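Working notes, beginning with the structure itself.
One chain of protein is taken out of this complex; the other chains stay put.
Entry: chain A
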Amino acid sequence: MSYLLPHLHSGWAVDQAILAEEERLVLIRFGHDWDETCMQMDEVLASVAETLKNFAVIYLVDITEVPDFNTMYELYDPSTIMFFFRNKHIMIDLGTGNNNKINWAMKDKQEFIDIVETVYRGARKGRGLVIAPKDYSTKYRY
């Protein structure tokens, strides 16, 4: 469903996209449209984009086309979602140990919306780190 979402084709565009938003959260998915994980993620993103439009904007970045952030943001996973607000990278404590990003495909829409909303609320308050409503640490998976 990646075709339903705007893509950013250059580092410049990414920067501008992050800088341009004053009031909304900028949510960027780094990955490949053809990647299976990304496809799952995009499915969710596309379906919630309309719901979130008032407080978050979603962009997709192909990390092969735009490799500029690969080292900076350690983009090695098949799918990575990062949040920015007013040119500030917002971290989320997901319980996974990596607070910088969501590096797996979320399948539950509502869960995702909840996370985004939490991030937005925290960011509005000036927080640099928010705590996700649900713990995604691996102990619940095994």
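Here is the rule we use: a residue touches a chain if its C-beta (ideal position, glycine included) is under 8 Å from a C-beta of that chain, and two chains touch if they have at least 3 such contacts; residues count from 1.
In this section, contacts and distances are computed from a predicted model.
A.B. asks: For the chain that's not shown, choose its UniProt protein name out of "Tubulin delta chain", "WD40-repeat-containing domain protein", "DNA-binding HORMA" or "Protein STABILIZED1".
C.D. replies: Going by its UniProt entry, the chain not pictured is "Protein STABILIZED1".
A.B. asks: Which of these, A:His89, A:Lys109 or A:Arg127, touches the one chain of the complex that we don't see?
C.D. replies: Per the contact definition at the top, the residue touching the missing chain is A:His89.
A.B. asks: In the whole complex, what residues of chain A lie against the chain that is missing from view?
C.D. replies: 6, 8-24, 57, 66, 68-69, 71-74, 76, 87, 89, 98, 100
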